[in-house]
Structure formats: structure tokens, C-alpha cells
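All protein chains but one are shown at their positions in the complex.
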Amino acid sequence: MEFALSEEQEILSDSVKKMLSENIDIDLLRNHSKGDEGIRENIREIVVEMGLPGILISEEYGGSGLGILEASLIAEEFGRYAVPTPWIGNSVMAPTALAFKKGNNLAEKWLPLIASGEITACVALTEAVGKRSNTGLELNNSKVSGTSIFAIDGELNPRIIITAVDQELILIDTENTGVTICEIPTIDSTRPVVEIIFDSVDIEIIPGGEKAIQKTINVGRVLLAADILGASSNMIEKAVEYSLERKQFNRVIGSFQAVKHMCAEMAADLEPCRSLLWYAAYAQDNIDEEADLLSCHAKAHLSEIGQDVARVSTQVFGGMGFTDLLGMHYWFKRIGLSRQILGGPEKVRQEAAKIQGFLS
Amino acid sequence: MEFALSEEQEILSDSVKKMLSENIDIDLLRNHSKGDEGIRENIREIVVEMGLPGILISEEYGGSGLGILEASLIAEEFGRYAVPTPWIGNSVMAPTALAFKKGNNLAEKWLPLIASGEITACVALTEAVGKRSNTGLELNNSKVSGTSIFAIDGELNPRIIITAVDQELILIDTENTGVTICEIPTIDSTRPVVEIIFDSVDIEIIPGGEKAIQKTINVGRVLLAADILGASSNMIEKAVEYSLERKQFNRVIGSFQAVKHMCAEMAADLEPCRSLLWYAAYAQDNIDEEADLLSCHAKAHLSEIGQDVARVSTQVFGGMGFTDLLGMHYWFKRIGLSRQILGGPEKVRQEAAKIQGFLS
Amino acid sequence: MDLNAGPEYVSFRKEVTNFLSENIHMAGKARTPVRPSKQELEWQKKLIDKGYAARTIPQEYGGFGADSDVLKSRIIAEEFSQSSIPLGMANQGISMLVPTLLELGTDEQKKSWISKTISGEVIWCQGYSEPGSGSDLASLQTKAVDDGDDFVVNGQKIWTSGAQMSDMMFCLVRTEPDAPKHKGISYLLIDMKTPGIEVRPLMTMTGHAEFNEVFFTDVRVPKSQIVGKRGEGWYVANATLTHERGMLGDPNQSATRLKEIIDLMQEETFNGEKLIDNPVYLDRLMKLQARVLSMSFNSLRLLTASHKKSDAKMAKLIVKLNGCQLNHDLAGFAIDLLGELGTIYGKSNHDHGSGKWQWKFMFDLGLIIGGGTAQIQKNIISESGLGMPREPKPILEGKK
Partner (left out) sequence: MDLNAGPEYVSFRKEVTNFLSENIHMAGKARTPVRPSKQELEWQKKLIDKGYAARTIPQEYGGFGADSDVLKSRIIAEEFSQSSIPLGMANQGISMLVPTLLELGTDEQKKSWISKTISGEVIWCQGYSEPGSGSDLASLQTKAVDDGDDFVVNGQKIWTSGAQMSDMMFCLVRTEPDAPKHKGISYLLIDMKTPGIEVRPLMTMTGHAEFNEVFFTDVRVPKSQIVGKRGEGWYVANATLTHERGMLGDPNQSATRLKEIIDLMQEETFNGEKLIDNPVYLDRLMKLQARVLSMSFNSLRLLTASHKKSDAKMAKLIVKLNGCQLNHDLAGFAIDLLGELGTIYGKSNHDHGSGKWQWKFMFDLGLIIGGGTAQIQKNIISESGLGMPREPKPILEGKK
């Protein structure tokens, strides 16, 4: 029994962190949010160079065959640096969906392309979690029509879209006619989400049915939780740093008990989330019977704690936190988006109750 | 428009406060909790002498004909001093029930006796709010049988019991055969509650039906909220006082920002409750269409804030708050009981939603 | 307690509603600070003539000259709000400078500025906060050096809303650098067209520039432009600061938001189920409703206290802290109700109104911080409200 990261996991996490610290800074996030498209391409190149898109993909398809815990560690660093690049949909949910049943044709065809970074995959499962008005897909004569919103990782001309209809996971090659993708403007400029309109488009069924859909959503939720963990850690760290520089009343504000206790409460709330997340991520690959429940708890609990951390740390930054000058709002908003996609806290807790047989 | 207590109301509240401060102290509460029955009788005499049991009863029946707001002000002081005497059931709920329809025989017969203090009335409406297992009454051949728990003000040989069955308020004269009353031991030694077992007992119907039941419960809830307000105010006041005496690290603990902010948060939470309570109490007599909703909100909101105040102020008292030495736990527990009777917060908020037509 | 209005007020309310129904076509809309248009200036004049704006300001300074009557003021506010019409021009010149001048200005200052300010001819901005002086406002460093007939001002202000379209600024500057920090400050009126003033918009987390930074380089201000005595600016400013704090955390705003949220819950669905039918959301709604009602009634209590000229003490001290947090929480709830859609911030087919909620959610967090942070509010509540001691002065460590 070892409840800790292995040396390899530490090295992976450190190397991602190092790469990000060298390549991502606040100016880049600012320029990206102003629409500098070159930034997306550049970061994507670096991420591909490190082999990250293939992290979950088995070696036979050109990936590194690691697990959800490793993917979560990367997501945590992506959250910490608010990285504007496809990750959770393309490199985690899509490979999980395609590899659900071993050795199917679609996996053989697409996983190598995802691993090599040749294509990106967009995942559109919002409606499988819950439908808002004027959304949803339907199948007619094996062609899909309708609208899916808040699809993940659709910003870089995705070659394939993975979505669900009639309790089946389906794959759409965007080279087919009838697919329209446009970005939905949200608070979070670091991670674009897209709306996809399908107009009688050819599909292929990814084997696995409802279980495959659930597993794909599960890993998405765990990864969002990991992103929140990283973003929140960063906000606390920066708030403490700021409190040790900023002076009022001839003292650094970090010497006031009120500020100290705000920071202590954030840290006390967040720290156990790390263990929850590790366990939830580990369970996805190793403890089938707990995978559903733990993904719900990780998502809901980190959404709540993350929102608190975002609010309180902004208060530690004071007026500066409210301005654009420090740019901490990128994390505030990133946490805000993660909270809502693939199910908000109330919805996800309801699922957690159902999984345990409560609420028939 | 005047949203403030009138001079008469201030005088009433002050005179009750004065009476209580002269007659109730922590030793008395301690002795009462150890079973000194004489204390109940003594306080009851003083309360009767002040004419308080007749506060709501019209002058024709020997009362002073005041309203729920006045009764709430008294309840607030009773909460502040944790007074061990019948009040909410006997002097507020029972008169409200009996006077719901003007000039009925039961009112004529019993209100003068309540006003004069000759008898006490016990109110048993727990099951009208919600039934726990093994409780509830039923009517057979105009006789009532069954069990009602957590009846209010049944400790001093009540002459009458007001309860409900089949959507009617009913009155039971305890001189009839078949009534057994015993105290239920709760955390709150200052306000006994009783269990009543009815074995085929004669009843009389108090006119008014469901509306009368609802109104009786409403005023009970408002009065419990008032009691919590008084108890919580006392806890904050005493916590601040203590923090200005107790020294640690060569400073009074009230000079530490952590302690100051704990007290400030309690005060900030509690202060608007006073306005909520005034409005809710006023509405019972003057704004029919808001009476139901406001009684729910006053009860639920003060239950939540009261619990917070009880917990945080105990923390301000530190170890001393946890011991019996200061006796602050009498208020902690009184708030704890008020929170649960006539509907806990979740239940009462659910009613508040229903009243507004939400949750069909 | 008597929540019925007397007959005088019933008829006054009727007068106001009549006025509104007859004149509503002339009113503009509430807008983010811009110079008033000709139509708005005319509307403002009409409101002052009727006594719906500048109601208690003496006629000699261009006001309506009525006695103070908070109930009538509230009726006016309520009816204008019901009709969604702004209650005349609202700016910091009217809400903060004018009361200050009335109390502490010279006759000449009153005559020069009050009439022009309330009519909308002269627009003011406020120059108090500085980058290094937020919670510790009295540590402000913008200097005004005595030089003949003028002060020469150098330094920087921040959080100045409307600076780019203002004619004038009322401003705190340090005139006596050697005095204790509260005693070295003066209150100056500065013409924004004076050479050496630069205004830079300050972008906030909302993505908008609701505020500005203002830089002063050798800005000459005639000495006659001081309000109150030299070195007493802190005390001049303080009366109106209290006034500003009272304005933040408005319970009317909370009540409006709650109503909008209920509408939203009745309209929106999730998985085909109306949000209003979700028991967990309803429980959250009821908790918020109790807080909203409490703050609304607290505000009635303050109104009565103000009417009776009695001190509402704690009931007043807690408004900013509670109100701003409540408004923030309401916006956060609306966002949660909308789920994914709640994150939309810009033009989209799927926009169900989240942009407004997100803006409020962020701007209200700014209000929790601004105008005295939540921490400063708690200090004030514990000290002024509960009589707890001020933070003891620390032994300062030697400079490094």
C-alpha cells in the first residue's frame, strides 16, 4: 500500500511544470484572451512535442500507456498555469471512449493520430449529462442532427467529434458534410468551448454503450477536478505571496490575523482535496466499483472548495485582485467554468446519491 | 410608517427584562435543572403577577389584548434569560387557537382562566407539523386516543391540552379520564416538553379548522424565533464581555483580530434577524397574506443563525464555554431545542416554498 | 410598529405616480457614466423643479429646498424604481461632494459648485484611494506642496470612476508631510483640465474599465480650492465616506435579483424538468429569500431611525458587509441555476442572460473589497458596534 505519487509520477509532474513555467506567463494569457490565435498553435506544438496527447494511449498506438492519475497530474499543472490548449477532451475523454472496448477499428484508426498530435478530438457530452433547452441530438437513418453545446476541445479544427445519441457513443469525422463548429464565449478565455450543429451527418458507433459513455464522463469529471485543484493551489500560493509584499498600516497584510486565517482556511479546505483527487483518479483505472462515485465526489467537492478559494484569494489581493493588473481573474474564471461543465455541484451530488442506491 | 418599537413596546420589554434580571440568574437555572420544582412555581407566580399570561387575551376576558409582536418581545427576553416557565404554548399558541373564531364557548370558558393564571394550557401540535414513528392521534366515537410528543408547556399540571386531529383543533380537559402526561428529557432543562398519551378521552372541537391549526403553528414558530433571538443576543453579549476580561499572551483575547471577527460575524448575522422577526410578528396580526410565509422564514432563519451563534460564541468562551462553570450551555441547548420543535429548518423552508406555490 | 403610511404619504405617492405616468417618455435610461445629454439635463431640471431630485438642497443653491422627510424620499425612490426610471442623475458629485460643501464649504464654494453640480452642468469624480493606500486610506501619498497662490500636486489616484468625463475632482492630498498621517491631509477641488493630469482607464476582472487611474504631474491648484482647513481633509472626507458605505449593499437590489431568480427558475429547464421543481435548488432559494427579507426589513428599520434622527448603530454598521455578500451570493446562485449556460459571457445563441449575472458576480466581489473591505467592516463592527479594542500597535521591527 502506498498512498503517494511514485517517483515516475513526480518526475512527470515536475517536467510538465517546468515546461509550462518556461512557456506560459500572464502576458501570454492576456494576448491569447485578446484573440492571438498563434498562441494556441504554439502551445499545442510544445504539448505534442512532450508527447502529452498520447499519455493514456497504449504503446501499440504510439502513446505512453499511462493512467488517469498521470493525466490528472498533468491537468493539475494545466490548471495551475491556466494553459490554453486542448487537454481534457482530446487527450483524456476521447482516448478513454475509443479504448473502452479493446481493439476496435475506430481505436486503431484514430488513437495513433491523437497520440501523434496529428489531429485533435472534440468531445460533446454535455447533453448526455443533462439537456438545456434547444439542445440535443437525434438519429435518423444513421445520420445525426441537432445541437450540442459546451463541447470540449473543439477550438483547433478537430478532426473527430465524440458524442452520444440513443445511449451509444458515436464518432463523427468532421470531413463529412454537415458539421458546423463555433466557439461559445464564456468567462474563461483560457479554455474555449464550442457549439456544434449537426445537419444529417454520417456517424460511426464506438462500442461500449452506456457504460462507455459513463466512463468517459467520469474521467472528464476527475480531470476537471484536477484542473480546479491546480488553479486553486495557484491562487492560494499567489495570495500568500502577495500578502507578504503588500503593506497597509505599516505591516505586510499577511501579518494580520484576519488575512492569515483566510489563507489558513483556504489551505485547510483544499489540502484534503488532493487526496480525494488522487484516490478518484486511481479508482478510474483500478477500482471499478468506486469509479463512478469518486468521480462525482471529486468534481462536486472541488467545485465547491475551488469557488471558495477563488473568492477568498481574490479578497486577499484586495483591489488589485479585482483589476486585470495581476491577472488572477483568469484562474477565478477557469474555476468558474470547470464548476459548471459536465454537471454542476447539485447535479453531480444527486448522481452520487443515485449511484449508492439512494433516491430511487 | 414606523418600523420600530413603540414607546409602549419598549416599556413592556424593559419591564419584563427588569423583572427577569431581578429574579433569574445562573444559580437558579442550575438548581432548576437539578430538579428543584419550587423554582417553576415561583417564577410562574411572578409571571402571573405581571399579567403576562393574558398578554394576547382580550380585555373582556381579563387579558391585556396586545399582539404577537408584544408577545415576541417577551419571548425574546425569556430567551435572553433562559426562563423556565410556560410561555409559548400557554400564553401564545393556546389563546391564539381559542380566539381564532371570536366569541366561541371554549374561549369564553378558558381564556379568562389562562389570563388570570388560574390554569395553564399545554399545546400538542407536533404531529400536525409532521409525524415521527409511533406517534399520532385518532378519533373514535368522538374520543381521542394516541400519543403526542414534544407538547409545549405541559409541565405545571396543565388543565387543558390543545391538539389537532382530522384537520380540527381540539381541546381536552385533563380532568377527564385517560390523559397521561410525562416529561421528555431533552438537552434543554429550562423548557420541559412532555409526551401525552390519550386513552379514549373526551374532546371538544375548537372552531376554525385547518386555518386555525396553521395560525396556531405560525405564532408558535414566530415565538420560538423570538426566543432564539434573545438567547443568541445574550450569547454574543456575554462572549464579547468575556473576551474583554480573559487574557492570553498578555492581551485580552478580544483584542485579537480572529476573536473580533468571530464576534463581528455573529453580530452581522444576527442583527437583521431582529427586523425579520419584528416584521414576521407584526404580520401575524396585521398582514394576513404574509403571515404564513414570514413565520416560516423567521423560524428557519433564526434556527440557522442561532446555531451558528451558539457554536461560535462557545468557541469565544474557549474551555470555559465547554464547562458548566459559566453556564452558557443553557442557552446553547435552548437554541438547540427551539431549532427542532414545530419543524426543523429544512422542513420549514419546504413549507415556505409551498406557500409561494413552488413545489407542487 | 406601524407599516401603514399616513394619509399625507398616500397622497404624496399618488402625486409621484401621476408625474411618472405623464412624463415617463421624457426620461432617459440608467447608463454607465457618460456626460448627460441635453434631454437628460432637461429631465434633471424637471425633477428638481418637482422636488424629486435635490429635494432638500436649499433653493439658493439651486435645489428644491424641502425639509428632510425620509419617507417621502423613499416613496420617490420606490416609485421611480418601480417604473425603472433613474432618479435623476446619480454621481459622486451629487451624493458626496454636495453634502460636504453644504456642511463645510465656504459661502463662495457653495455658490460656485452646488447649483452646477446638481443640474448636471459640472460632473465630479472622487480622488481618495491610491495604489498604496487602500484599507489604510490615511496613508495616502499624493503630495500638494505650497507654492505661492497654488498647491502643486504630484502623485496618483486609483478607483476613480468617471474620471475621463469629469470636469472636476474632489481629492485628498498630503499637504503637511511631517504631521501624523491623519492630520496632514487636505481636501482639494481640482479642475480636471489642469495641465499635468492624465487619466488611464483601469480594466477589471469583468473585462470592462469601470474605474480609472489618475496621474498628477506638477498640477497647480489655487489655494482657494481647499474645502475646510488645511490639514483637516481627513475629517472633511469622513462624513461623506460613511455616507458612501451606507449606499453599498442596497437591499432593493437584492430583492430585485431574487425576483429575477425566481422568474429564471420558472422559465428554465434542465433535462425537461423546471428548475423551480428541484427541491435542492428550492432549499437554497428559501435560504437566500430569508436573507433578502431580513436585509429589506433592516432597511425599513434604518429608514425609521433616520426619520426619528436616532442612531441605528449595529443595524447600520452591518449593511455593507451583509448586503454585498448577499448580492454576490445571489448572482452565484443564478449562475449555478443556469449551469453551463451560466458561464456564457458574450454573444451566443444560447445566452439565457448569464452575462448580467457573471458581471454582477464579479463586480459585487469588487464591492465586497471596495469601499472598506469585508475585513475592515468587521473591524468596524467589532470596535464601534461591540466595543472591542482596536488592534494594539505592533512593535515595528528595525528596517532591513
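Chains: A, B and C, in written order; residue numbering restarts at 1 for each.
Following the convention adopted for this analysis, a contact is a pair of C-beta atoms (placed from the backbone, for glycine too) under 8 Å apart; a residue touches a chain by one contact, two chains touch by 3 or more.
Model, not experiment: these values are computed from the prediction.
Q: For the unseen chain, which displayed partners does it touch in the full complex?
A: A, B, C
Q: For the full complex, which residue in C:6, C:196, C:279 or C:387 touches the chain that was left out?
A: Among C:6, C:196, C:279 or C:387, only C:279 touches the chain that is not shown.
Q: For chain A, enumerate the residues touching the unshown chain of the complex.
A: Chain A touches the missing chain through residues 1-6, 9, 69, 236, 240, 243-244, 251-252, 254-255, 257, 259-261, 263-265, 267-269, 271-276, 278-279, 282, 286-287, 294, 297, 300-301, 304, 346, 349-350, 352-353, 358-360.
Q: So which bits of chain C touch the chain we can't see?
A: 278-280, 283, 392-397
Q: Can you name the residues of chain B that touch the chain not displayed here?
A: Missing-chain contacts on chain B: residues 126, 130-135, 149-150, 184-188, 193, 195, 247-251, 253, 255-256, 258-259, 307, 311, 314-315, 318-319, 321-324, 328-329, 332-333, 336-337, 339-341, 343-347, 350.
One rule holds in what follows: only the chains that are shown with their structure count from here on.
Q: How far is the middle of chain A from the middle of chain B, if each middle is the mean of its Cα atoms, in Å?
A: 51
Q: Give the residues of chain C touching no fewer than two other chains, as numbers and ranges.
A: 375, 378, 391
Q: Find every residue in chain A that makes contact with two or more other chains and list them.
A: Within chain A, residues 256, 258 contact more than one other chain.
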